[in-house]
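Every protein chain of the complex appears in place save one, which is left out.
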């Protein structure tokens, strides 16, 4: 049994980790860390866990935790993991950080977008960006994994094959994202009250959302060149789910007759199939079927698809996933599975719940 | 592997059966029956099942199905199962009927409340009412199980111990029930459109809902006397979940000083514990904690609790469950497990999803 | 023009008052009181009011406000109004208090249920309980009106005629209430976050909700005897709306043949018609039509109806209204209209919004 400890177990991502790890056949949770609820029964904070988890919440002493656990998950605010990490911890336990601390390779970029100094830049180089479908081999050997952000996971997987295969113009990528409200966390803020979110939709963080540089870094790696994108997230009145609608101009080729030709449906489809055919958790939908967040709810799937608009020469790329599973806790477990040599799908064979 | 066939696999209860049985380690689904979608891929009807189920929908030929399957689930409208059932089918396969056809022992009562003639009254006596917590032993030996209705399951389990222990006056029971919209089924009706249900709550079937005689039969068995109740269901703007709020007068005892005394919290609590202490799927909550549907979503749990109002001498009994799991498909699987000698919780160790 | 001042203008009830008074042809708002947002533009707090209200929020100096206004609305927490009220204020302006401070005639009852001492018991006797349909004449002459609570308004109007006409047994009244989330206010609490309320229903305040004694007082007045009731409120995932489902035993009369007869549909209907036939804001629905909160949304209507269950001898009484309008701000305006000799419906001819 792998012994797991969670720092930040009482946030929504932490709660989802508990849900998944509790059902994972090879894992035992030994530490429910929660600064706000120390000494309180975990099931009093998340009453769905009544008679399932009997433990009390502990503090965030990561050094002590590292001695007891084989793997640590940090589901904490920005800067927290970087402020605690050290060599002793990493020598005792593997670490999957669900915050942004180790996702961005350039320290200056991190500090600019997050507005805080980085406390442990020496570990950025070592950290593996845990988007399993792309960095699988590196994750297997990592002791520190930066679990990708929710928007970056869905955005990158939706666009990656077309950039990698050079089918779209990297300078034209626009990502319009929609997220359920659990992405805003469990903090008590007026903006997240039921009455403020229900029957409402809005954009937020327009042109300055912190996930922008993370997405740009991953897409740039795929494109083989520096990319800047537009990224606009929206808050949707639902608990779970992220939907990505991305736009880009297809590269065209000059035809003998002087016209320009765009890639066909089959060519674009082949790009998706090339990268995802053997991926358990990425489902490329049938032609003309649009992803919907409800079809992946509660599961680790990302559903992707695309539509070519020949009138404008653009391709619309779409992706849907559960922000708390593939966008947070599920991907963290997927990373853990890889790090410990387990089958990648262990504990993640979740059938989406509908309705 | 138990071979299972489902008649009515494309309704919401049928879809939930597919979700649960797909993940059940000892079951293989061999028949996805759906009159409306014959020859269509099942995943085209429920796109969450893409790359999970590849079968096409078949017709409702129960005789043929019985030859191929060990167990048949009928998730069909009232009267359908009774019109098809016969000795040959029952000699080939066990049958769990999710409709009301075999739940009520008195044919006249069934015919009066459902407004149709009963086509197979000869099997009513044999059928076991599949409320596992109460009829466990009978279910084990049954070849025909009447899977309880959603409201009756939650109502009965919430009230049963107090009737059984004689703590409340059977003539005073009032049940005010609230259900998510999946209980109304997947039929295309204006009343169930998003815009009609959202931001709205209403009572329906007041004083004439068909689950009334089923609840009355079960409660009467518990009380040891004929009971009539008030049962008022309400439609709530949410997908899943049933909440029961039930009221009854506590029986009082005359004290030496001439006053009347009501049972204490401890006495009532002891009644719940007596019947549910060892029940995996019934959770008696801590004192003063009210059941909420969200805490059991996606799981087979029923959360129950109560509050004594000494001012009025009444007890308020509450219960929450997922109407599609414990109220339909989950309980059907629980019955199947019992009928086939499997551990009762097999395939049902579902951790509730929150949020 | 009537000059109106609002203390607590930035809560949900206060915001609704602003919405209604802004559109009222005879009213000008001169004071937007809000302790939390002093000096902030009101439209920055409620952005729906952009380009409609340009004023800034002021403090809660009720003495100063009374000098400038003809009427003061206090939409503030319990105890606040009682702590500020004095003779000078009442000599300068009429006062409609939306809190519970002056609703309950018995100080001890108020102090017991609200857990605070009453700071101005000398005004309780003078205060008129502003349920216009019942206390219309008294309201007209009042300088201090206690605006009824949301649950008490809907409960009382749903049950009143049957108690008044002696058709039901007062000792058997049970009220099961359901409310949208705006009733919980705009305070930043985890319990009221979107993800906690959405897809969830629960009872709260079981057997101890503060509206209980207020309802009991009003119903007792109608019945002409002291009554105790059961009152159980529930939180429903919707913004607005209250639905009341109330139960009581019909009084029966001994027939010559020894059986007991219950009042007929027509007799009960006649009771409702007697009190509400000329009421603009109470709509007695057609036979067998159940009230739904969506049909009254945004309006000052209360829709009521009933169903007799002859099997149990009980009547189920139902009522639906918008908790922020007839349950708070709309009724406050209705009271103001009466107090100032305006047509009672002025500014309240709101057509319910659907969907």
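Chains: A, B and C, in written order; residue numbering restarts at 1 for each.
Quick note on the criterion: a contact is a pair of C-beta atoms (placed from the backbone, for glycine too) under 8 Å apart; a residue touches a chain by one contact, two chains touch by 3 or more.
Everything quoted here is computed from the prediction, not taken from an experiment.
Within the complete assembly, C:240 is the residue of C:178, C:240 or C:307 that touches the hidden chain.
Contact between subunit C and the absent chain runs through residues 12, 15, 19, 22-23, 46-52, 182, 199, 239-240, 283, 285, 289, 292, 294-299, 303, 349, 351-355.
Listed for subunit A, the residues touching the missing chain in the whole complex are 174, 176, 178, 180, 195-196, 198-204, 206-207, 228-230, 232, 234, 236-241, 243, 245, 247, 290-294, 297, 307-309, 311-312, 314, 316, 318, 320, 355.
Where subunit B meets the omitted chain, the residues involved are 12, 181-182, 186, 188-190, 192-199, 237-239.
Methods note: only the chains that are shown with their structure count from here on.
Because subunit A and subunit B carry the same sequence, their contact can be compared by residue number, and over half of the numbers here are used by both. Innermost chain of the displayed assembly, by C-alpha centre distance to the whole-protein C-alpha centre, is B. Here the spacing of subunit A and subunit B, counted between their Cα centres, is 37 Å.
In subunit C, 195-196, 198-199, 237-239 are the positions where the chain touches two or more neighbouring chains simultaneously.
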